[in-house]
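First, the structure itself, so that you have it in front of you.
Yeah, one chain of the complex is gone here, protein chain that is, but the others are all in their spots.
Chain IDs A, B and C follow the sequence of writing; residue 1 opens each chain.
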């Protein structure tokens, strides 16, 4: 089999990249070890926000939200702009967020500071007794990861992309620093361009090309819970509280409350949820929304934050091997970045440069010791 | 798949099957005293009838074996009828033109001695009327199951295995 | 409607003081000792909720807290499992949309370290297998603690009014309900610590020992630390797909037995039973004893699957058994009013033109049980799909130890069989656990061997051969 471009990894990143490339008429094949989304995408917290604390991420996420809106309408999957509400408990936090907000506003993202009363109007079940303000962006939102990823994949295929599930990459064949082919458990695919979109497993793929630089991406176990379904409009936005262990929660389309806290274990590939987490997450989340105490917790599960030291992904072209790109290390916010990353990588491949600030995600920054400002992340 | 016997298809033993699987006692024996008739043709792990019989008349080679009654040894004490968890043991006794059939009766109401009851065959059809001559109530039954003996016309002795108590 | 007289049962135990509960504001008579669902059913209430998407009426199904069909709002708290929650005087019960509204101002719960109970052997499940495991583990020298999520011990035994089979020393000839009493007496004699209304919600490895986390009365977290665990969590009724299979009035066979035999509530007036295995046949007999008309039993196979003697018992009471028949559809507006059945040909296809209707208000599904292995699967025991044993079961050795050292299994949760084998397996697992916990002397191995021999003997007939086939696939040394 031949393919001009091979994307390794069928999560939102790989699928979005393939979708964008196929849209531009490129021949692309996605190789996924299990089924699409089976990595971290199908385990994510579903949130999509533009509220970041640096210019690059704000611009990228603004574009991503535009794409989420466009494709959700075109393809018919759920993307709701129900907003993100960061609860702020002291002057220091408020100051921090004032700065973030001014960066966001500069790029046209309409975040603003609101009062606890206003916050309570948006989420009546909130316990606002401890907050002094909140950061509110009504254009942030959430999407159903299953339907979204499947929709992108389906349309990518309609536009000519090939998606091979249950196909695992065993080796990448290189000669004279040129990629010749990708060897899988189902045969060999001749190709010259490979994109590593394997996030938590990117180390393994990087090893196959004997990547000469250090790109530290490690899998950390994070966990989440889902409750029984309750009446709609109970908790519309994604509510965040850094005070209470970086917790986040929101209501999903089907009515259950999904949420998590900054409880991290790793580096590890073990995805067994723990008792300790279950008690902590219920403790912290019920401080934010006390009536949660009555809700039945149906299940916990775990997923990876594929983390880099500055919580920003590595996106870019590797010079030493032709042509090898990487788009991995999303540190807990890969789902939301998906469509924009698709554009950025497709731009790099077809035009050699991107209109979004892709340099911020320079894969070489770790080698150079030039870490970026830590990206805003919760859970 | 081997041929499914009639009793498994229908859930009841035909009289022919009864003769084939169990073998009936002689008329002479039936007139001597009540005799236990096992209607249990299937191998299941169950032994209380063999264990309770005071004269070892119930033969069972191993716990799954079908019970076989040695009619000569059987003294007609009805303990097997009382204990059988499957309610599958009966006693038959010929006296003159009548037969007395002893059977378990685990539904309400339990009839009284002398009461007339409706006789039911193995598929619950009403086939006649009979008179209750003995009742061993639950408290006195070794197997916690009331046992009744019903007098009926002789020709019904091999059909009737249950009764219906009808009161105003 | 409540049953008053019964040839075998006495309902005084579950009819304590009379109390009043309110359904949507209407007062209903109930008795202390009953569960909410039973009281509602006795008052003729069949529909407990409507499903959100398609607004389908829903009511009871399994009646043992596993299927979540009976959820209602009780005293303002949503999603209470009414089938295993006891009534209290003055309770306010309301139908909830499947998506209830959260109550507003509430104080957040306070962190509390749960009490920790320490023992050598923890037994999860107080049915015949669990009780035997507890009794023998204690006799073998272990300190035992037993949990069961129901308000009473006995598992399925408390509903079984029929006499058991096997040998007399295995309680043959004794009614299930009496066996439950006998075993409970043995438990209490030994002062084994009991936790009723306590559901195990997880099983964890903590260092060298095991941790079982339980929730009591849906209010309190309790931790149980032990060296070995015996999981005897029983089985759950299977469901089959037929049209309108979620109408109120379609019940698992076990649910009807709970209504009728445990709580003395009449399940309905006319019943159609699907399945002529032992459960369906016994259920038909129990319904007849309770004064409920059984219109028919339909069985897809060409023969009766359960013991012939159970079938003979009901045929002579006039209950028809229709082999090679299946149920097509349940009909009725808010609840079952009719069942449509049809005949099958040799290839399991419906023969057109053979549809017939039975006017019934209850359809009992007795189509098979499957082992409840959730706790074992969650902790990581290896499982395998074995149809002869009822579905997914754990791999274990001949001493009932699973692929995780120190975790044992017994009873229906190890493979669907009977109470007799459950008790023998419970004995083996209990002694095995005591040995595993290091508190029993090796002398006890002889008792395990004795029980293993009895099991072999019990299983040596044609009914046991199917189980033996299944066991070949899951027993490894």
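The rule is simple: a residue touches a chain if its C-beta (ideal position, glycine included) is under 8 Å from a C-beta of that chain, and two chains touch if they have at least 3 such contacts.
Just so it is clear, contacts and distances are computed from a predicted model.
Enquirer: Suppose you had to identify the omitted chain by its UniProt name; would it be "Ribonuclease P protein component 2", "Proline dehydrogenase, delta subunit", "Phosphomevalonate dehydratase small subunit" or "Type 2 DNA topoisomerase 6 subunit B"?
Expert: Answer from the record: the omitted chain is "Proline dehydrogenase, delta subunit".
Enquirer: Given that one chain is not shown, what are the shown chains it touches?
Expert: It touches the following shown chains in the full complex: A, C.
Enquirer: Looking at the full complex, which residue from C:12, C:185, C:206 or C:220 touches the chain that isn't shown here?
Expert: For the chain that is not drawn, the touching residue is C:220.
Enquirer: From the listed residues A:139, A:227 or A:247, report the one that touches the chain absent from this view.
Expert: A:227
Enquirer: Thinking of the whole complex, not just what is shown, which of A:159, A:174 or A:297 touches the missing chain?
Expert: A:297
Enquirer: Can you tell me which of C:243, C:334 or C:469 touches the chain that was removed from the display?
Expert: Candidates C:243, C:334 or C:469; residue touching the omitted chain: C:243.
Enquirer: For the chain that got dropped from the picture, name the residues of subunit C it touches.
Expert: The list for subunit C reads 51-54, 56, 58, 61, 65-69, 71, 77, 79, 105-114, 199-202, 213, 215, 218-221, 236, 238-246, 329-331, 338, 340, 355, 357, 370, 372, 374-375, 377-378, 383-385, 387, 391-392.
Enquirer: If the hidden chain were put back, which residues of subunit A would touch it?
Expert: Answer for subunit A: residues 34-35, 37-38, 42, 146-147, 150, 226-229, 254, 273, 275, 278-279, 282-283, 285-286, 292-301 touch the chain left out.
Convention: only the chains that are shown with their structure count from here on.
Enquirer: For subunit A and subunit C, let me know how many angstrom lie between their CA-based centres, rounded off.
Expert: Distance between chain centres: 44 Å.
Enquirer: Where the CA atoms of subunit B average out and where those of subunit C average out, how many Å apart are those spots?
Expert: Using C-alpha averages as centres, the distance is 33 Å.
Enquirer: What is the distance, in whole Å, between the centres of subunit A and subunit B, each centre taken as the mean of its C-alpha atoms?
Expert: 75
Enquirer: Which residues belonging to subunit A are in contact with no fewer than two other chains?
Expert: Within subunit A, no residue contacts more than one other chain.
Enquirer: If I count partner chains per residue in subunit C, which residues reach a count of at least 2?
Expert: None at all.
Enquirer: Quick check: in the complex, which residue numbers of subunit A touch subunit C?
Expert: Checking each residue of subunit A against subunit C gives 124-125, 127, 228-232, 234, 255, 272, 275, 279, 282-283, 286-287, 290-296.
Enquirer: Residues of subunit C touching subunit A in their complex?
Expert: Answer in residue numbers: 52, 77-79, 97-109, 111, 202, 204, 211, 213, 380.
Enquirer: In the complex, go through subunit C and note every residue touching subunit B.
Expert: Against subunit B, subunit C makes touches at 5-8, 162-168, 172-175, 178, 276, 288-289, 291, 302-304, 307-321, 323, 420, 457-464.
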